[in-house]
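Next up is a structure, given as structure tokens.
Only a single protein chain was left out; the remaining protein chains are all shown in position.
This part shows subunit A:
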Amino acid sequence: MSTFREASHITTGKFVDPTPAPAEAAHPEVGATSAPLKSAAFFIGSYCKDYNEDFMLCKDENNDPAHCLKEGRKVTRCAMDLITKLRENCEKEWEAHYKCLEKHNQEYYACRKPERTFNECVFSKLKLEKVIPGASNTPIHLRENTIYN
């Protein structure tokens, strides 16, 4: 299990990167920040299931970052594809849901109403459904009367 710390012992003053520039241009990265990703998390999970599982199994073999670059690029591309589709079809509902999440410490329980409209839009346009694996009775996002609603 690798540990992480923020970069704290930073050089001050003028800095020139001594490593040579990479041969190829940097690969495109996902441009969505944390709240939109959390809002679309279950849809990314079902849309990109194969690529995600491929990547996790590859990481399971060897945790070296250099080992799974190809699978990682596929995961990135799939997520970018879904984000493009969401922007085309359900952008307003997505924005409403993630703005609500940002107001409530990114907790799902506080934003069920915008989540419902967003899920309905995604289901009607993109045929993706939010499924909570291992939910015993009615899943929490489908219950009518909750405490916080």
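Assume a contact is a pair of C-beta atoms (placed from the backbone, for glycine too) under 8 Å apart; a residue touches a chain by one contact, two chains touch by 3 or more; residues count from 1.
Here is the rule we go by: contacts and distances are computed from a predicted model.
**Q** Please identify the absent chain by the protein name in its UniProt record; candidates are "NADH dehydrogenase [ubiquinone] 1 alpha subcomplex subunit 1", "Checkpoint protein", "low-specificity L-threonine aldolase" or "Anaphase-promoting complex subunit 10".
**A** Its UniProt record gives the name "NADH dehydrogenase [ubiquinone] 1 alpha subcomplex subunit 1".
**Q** Which listed residue (A:K49, A:K103 or A:R143) would be found touching the missing chain in the intact complex?
**A** A:K103
**Q** Touching the hidden chain in the full complex, which residues of subunit A are there? Just list them.
**A** Residues touching the hidden chain, for subunit A, are 4, 6-7, 9-11, 15, 17, 26, 28-36, 80, 83-84, 86-87, 91, 94-95, 98-99, 102-106.
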